[in-house]
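What you see is the complex with one protein chain gone and the rest in place.
On to chain A.
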Amino acid sequence: MSALLLPLADFTAPKIEYNELAPLLVVFGAACVGVLVEAFLPRPLRHLVQLAITVVAVVVSGVLTGILMNDNKELIAAQGAISVDGPALFTWLILLALTLISVLLFAERSIDGGLSAFAGQAAAVPGSEAEREGTAARIEHTEIFPLTLFAVGGMMLFAASNDLLVLFVALEVFSLPLYLLCGLARRRRLISQEAAMKYFLLGAFSSAFLLFGIALLYGYAGTMSLGGISDSLSTQTGGDTILLAGTGLLGVGLLFKVGAVPFHSWTPDVYQGAPTPVTGFMAACTKIAAFVGLMRVFYVALGGTRWDWAPMMWIVAILTMVVGSIVAITQTDVKRMLAYSSIAHAGFLLTAFVGLAQVGSGVHNGITSTQAVLFYLVAYGFPTIGAFAVVTLVRDAGGEATHLSRWAGLGKKSPLLAGIFAFFLLSFAGIPLTAGFTGKWAVFSAAWTGGAWPLVVVAVLSSLVAAFFYVRVIVLMFFSDLPADAPDVALPGWQTTSAVALGLAATVVLGLVPGPVLDLAARAGEFIR
């Protein structure tokens, strides 16, 4: 007997803080339930049940996150793997809120004659008889809901991972469902599949970089935990080459997900090809998760070598802003234009990131980088999903009419829709009294506080270039004549309507009274280790 018990006595069960990790567990649990639903429930019921499960899971997870935030409990959970700190909780909350809106868009079925934006049968060859039959039979992939939940869960884990290995696992958990979702468009399926393929190949490529970077950092520090790497920076002597190489490779992997230049080339293709609701979801949520992950790794683990990586990040920030806004001018497709705009926004975010305004580095009264970035992500996420939701509504016989020339005179046809879209664009351009302006102000202040004022100057000049192409769309919508074959504006169902309304409301509120959200971001404090 005792021989049998002995090994058990040596084994100590890992301590898992179930309460603190509940938001994550709810999302992942619901995703698994969603998979079971696919297996066991009859087809007609699935859509409703999946939608209900997803919405409930997201809401419950959000409430649990809110409770955790209120308790103000910060700890490193799961044996040092996950850090449930202020920024992580704040990120979870925005991710969940934006997911809720995206899921509404996923569930929209009244725009395209009772069909969703997703392919009925992804396995059917585009244009084939099987596809037509599937469409006629109203077959749908309700798997998109559990896939979305997995993606969100992965993003939440990514933003909170306190260990490079967990970081990598989380990256794959949220990337794989996204690759799939990208290829599921109902219309223009070939472009969609191409987008998925490109995203997958390039994503895998960047994952390899990330993994290699992790390996090198492990070789340097002998540990995967962010805190451990940080400690070894001060104790370790020698091995700088391996450290720098690891930092660089890790940076490539993370900047790829952020969509920073020169690792941005996937963004326009993928944004254009993916089903528009998915594009909105990716543009908002992936960027959020990736950015918080980037900050966590570089601030917590590599904060000690900031003078080594900061110059590189300066260059990346400048390139991202300049290339993002200049190339956007030449775009003729709404979704591609928004893709380049999201690249430019990544650049603005990077200014705050390299500003390094942290409490630890002597910033006492002003705004900190973490606070500014968290706020900007909120101020960017809501109008982004709103804008893509508007894109789903402008349609002609071939589906969404995304070519910019097709948007001419939209202001005449549907002043309300065009007005809302113009407002989102003004927010992206950073015109005062919109969320975008407050966000820009916050990141620029953080950048300048940390001494990066040249970046601020580059940023305002890029904002001007960016404003040009946003305004061009407004000019097109309001100042051009309506062509005879103008696309129709679909009558949205309650799902899209509420998604647009929520995006609009958030953009207005964050522009007029950003105080509460800013305070919340300030309360999130710094990353803990």
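In this section, a contact is a pair of C-beta atoms (placed from the backbone, for glycine too) under 8 Å apart; a residue touches a chain by one contact, two chains touch by 3 or more; residues count from 1.
As a convention for this text, contacts and distances are computed from a predicted model.
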Options "NADH dehydrogenase subunit M", "Spermidine/putrescine import ATP-binding protein PotA", "Cytochrome bo(3) ubiquinol oxidase subunit 3" or "AAA family ATPase": UniProt name of the undisplayed chain: "NADH dehydrogenase subunit M"
Among A:Leu115, A:Val456 or A:Ala490, residue touching the chain not depicted: A:Val456
Which of A:Leu64, A:Leu243, A:Val323 or A:Leu426 contacts the chain that the document leaves out: A:Leu426
Sole residue of A:Ala196, A:Ile367, A:Ala435 or A:Ala524 that reaches the chain not shown, by the stated touch rule: A:Ile367
Absent-chain interface as seen on chain A, which is shown: 363, 365-367, 371, 426, 431-433, 437-438, 440-442, 444-445, 448-449, 453, 456-457, 460-461, 463-464, 467-468, 471-472, 475, 478-479, 513-515, 518-519, 522
